[in-house]
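Here the complex is missing one protein chain, while the rest keep their positions.
Chain lettering (A and B) follows the sequence in which the chains are written, and residue indices restart at 1 in each chain.
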Amino acid sequence: MFASILASGLAAGAIYALVGVTYNTMFSTSRVMSFTAGQLAMLGGVFGSMFTLKLGMPLLAGFLLTLIACAIVGIITEFVAVRPVLKSLDQHLYVLSTLALALMIQQVAAIKWGTEPQPFPRLIGWGSGVWDEKFWLPVVACAITIAGLEYLYRRTLVGRAFVAIAEDNFAARALGLPERNLRVASYALAGVIGGIAGFSGGELLLAFFANGALLNFYGFVPVALGGLGNNRGAIVGGLALGLFQQAANFLVGGIFSSVAVFALFIVVLLARPQGLFGFQAARRV
Amino acid sequence: MGVSRRQVLLGSAGAIGAATTFFPKPAVAASDPIKIGFPAAMTGPSSAPTIGFNRGVTFAVDAINAAGGVKGRMLEVITRDTQGDPTKAVNATQELISQAKVHAIWGPFNSGEALATTPIMARAKMPNVHPCVVETLIDPAKFPNAFRLAPSNNQWDDAVRNYCLNILKVKKVAVIGDTTGYGVTAVGASVAAFRKDGAEVAYQANIDATQPDMTPDLLRARNAGAEVIVVWSVSTGMEARMFNTRAAMGWDISFVGHPSMASGELAGLVEKPENWKKVYAIGYKSCSYDASGKLPAKSQDLVDRLLKANVSVKDTLLWWIAGGVDAIDLIAKAVEESGSTDSAGIIKYWNSLSKYPGYFGNYAFSPTQHNGYLTEEIVMSEASSAKNGTFALAPGYT
Partner (left out) sequence: MTAVAEAPVRSERRDLRGIGLQIAPFVAVFAAAMILPFVSNDYWALIGTRAAIYWVLVSGLNLVVGFAGHLAIGYVALLTLGAYTTSVLVAGNVMPPLDVFVALAVAGLVGAVFGVVVGLPALRLRTFYFAMSTLGFATIVTQIALAWQSVTGGGIGIAGPEFPAPFNTAWGYYYLCIAFAAVCTWLSANIAHSRFGRALIAIRDAEVAAEATGISKQRLLIAIFLFAGALAAIAGGLFASLQTYITPDAFTFDLSVLFFIAILIGGRGSILGPLLGTIILTILPEIAAPLAAWSTFLYAVLLLVIVLVMPGGIAALLDWRNRRPLLSNRAIVPRPAALAEVLRKSPGDNVLRLRGVTLSFGNVRAIDNLDLDVKPGEIHGLIGPNGSGKTTTLNVISGYYVAKAGTIGLGERVLDPGEPTLRARIGIARTFQTPRIIGEASVLQNVMIGGTIDGQSSFVEAMLSLPRNRRDERMLTAKARSLLNVVGLEALADVRADRLQHSELRFIEIARALMLEPDFLLLDEPAAGLSGDEIKRLAALVSAIRQRGTGLLLVEHHADLIFDICDRVTVLNLGRILAAGTPAEIRVHKEVVSAYLGG
């Protein structure tokens, strides 16, 4: 019992954490919280199933195509829903535009892919029971992604340019960094991360169009807990959420477990509005 | 930006104006089409039944129209997507009644929607057939215009309970449902009925359909000594997870319950085909094949015609398609026999049917009985035995 809660909790938590990282990546270069983060993860599962099962491609090719497709969706998000509203003074418009785009993505998936959850192929086939692939794959994918991002942000020039734009937009532009191109690139990167989340979580969550809305919320909780823009905090928050959710499912059953999750989320946020790892807002006067 | 604000404002004003302009309706001519309203959850969750019904509807309408229609009048289906949302269902139903002015409505297909739309259709005296299972939807006194052509949830519950207690002969059951409105209510009713019949409910639970791991729940059921698991859920994802978990646990127990357990997509969702064995889903005599693989003659005839018309039956259930066909036929026949599309005439015709031979079932309606499906036509099917959307009878039936 305990082992299965641990396995499924960590697996679900890893997926939530990756969606949280997707949010953070989009936020970091645009200061926009995009409602399309969860939809990108949903597309990771749907595209993955489509390429590998429906079209019968080899796994690696299907995986890469999925990531490319998700990156394209990420870029479309930037062009259509983010760039136009950054110009305007009213910051809250991004909520509307990304919401509309997320709804469009969800509807197309529902119509073209279908409204029933479709199967996702077994990828490697190692393990069974508590060590089944559907449990360890998301965790491994999460770890690799985080390691990759750390390397990107710390060791490569492009990564450091991302960090620069995130920390001080004006200074970065003054230094001549191509802000717009970097923003598009970071949205593509966010798409890739979302795709990884959906692809690695496909066996657990199945290729289901309604996953998008679900992951939008559960992927945001790690962001809230970990502090905006803080990837490490998102990982910890995501894993904690996954474990808590599975434990609640076990202890109080389906209906009340979501009540428990949301209630805890609100309580934690009220106690520490900046998140468990976030920083207090700077001087405001 | 490219489009000027003025253009957008004028354009949208024009669009709204066009949509709200009321053209005078011409007088009804005898050759006007017979309009059938179809409020369906096409992009909402669990739209699989709707897609099945839609195929039956399209097939039946095409067939009737190809043969010259009903007394020279063509059938026209007006579809609205309700997305499983009662608010949209109410809007769509009222639109079908007052704006599109349909003559009968087939649907909705989701109990939450039906609960909200039934009073509206009653107020408008709109002839209505639907397959939704909630008991309170059918009330000949309050809703004289509403007829159900599928079993009610009580009938389903009776069939499942009968199979568990009298054929499988178990004493302890586990009852599991999802967390939708339907699942919560169905589990509650089922548990109460089992207890009333003297069985012991060792474990009951409502599980979130997206819960990724079913092991804790099945373990608890096993520890409580359950001998059969009764399932009331519409989520094939959740059901697949339960089947796979049962195999992983090595637990030899049967699943009995909701017809969705026989749904075609489960083939892709279970890890091994064996995981889908010993699952008995509600089925219908008309859609079951016997030990030698033969369907009842009438159903075979329908399957042949469907295959000839290139209507896919493999990835859906025959009873959905048959239900759709029957609904259209019932409406067409009512118009034909009563001589017009007057609602009173259609309702009177339906009230007079004592054993209307449909493809899905034989219906009996009367002014005091609007649940048309006969309980003896409900059987349990071997869930993984699907062939063209029909099933083998579960073991134990003579």
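Keep this in mind: contacts are C-beta pairs under 8 Å (C-beta built on N, C-alpha and C of every residue); 3 or more make two chains touch, one makes a residue touch a chain.
Just so it is clear, the structure is predicted and the values come from calculations on it, not from any experiment.
For the chain missing from the display, the contacting residue among A:Val95, A:Val130, A:Leu152 or A:Val236 is A:Val95, taking the whole complex into account. Set against the missing chain, the residues B:Asn65, B:Asn91, B:Ser340 or B:Thr375 yield one that touches it, B:Asn91.
The hidden chain makes contact, of the residues B:Asn128, B:Thr180 or B:Ser343, with B:Thr180.
Where chain A meets the missing chain, the touching residues are 33, 80-81, 84-85, 88-90, 92-93, 95-97, 99-101, 103-104, 107-108, 111, 213, 217, 220-221, 224, 255-256, 258-259, 262-263, 265-266, 269-270, 273, 281, 284-285. In the full complex, chain B contacts the hidden chain through residues 1, 3, 5, 8-9, 12, 15-16, 19-20, 22, 42-43, 79-81, 83-88, 90-92, 94-95, 97-99, 111-112, 115-116, 118-120, 124, 134, 136, 179-185, 188.
In this text, only the chains that are shown with their structure count from here on.
Each chain gets a centre from the mean of its Cα atoms; for chain A and chain B, those two points are 36 Å apart.
In the complex of the two chains, the chain B residues touching chain A come out as 1, 43-48, 178-179, 184, 205-208, 210-213, 215-217, 219, 235-237, 248, 263, 265, 268-269, 271. Against chain B, the residues of chain A that register as touching in their complex are 1, 4-5, 7-8, 11-12, 53, 84, 107, 110-111, 115-119, 122, 128-129, 134, 204-206, 208, 210-211, 214, 246, 249-250, 253-255, 257-258.
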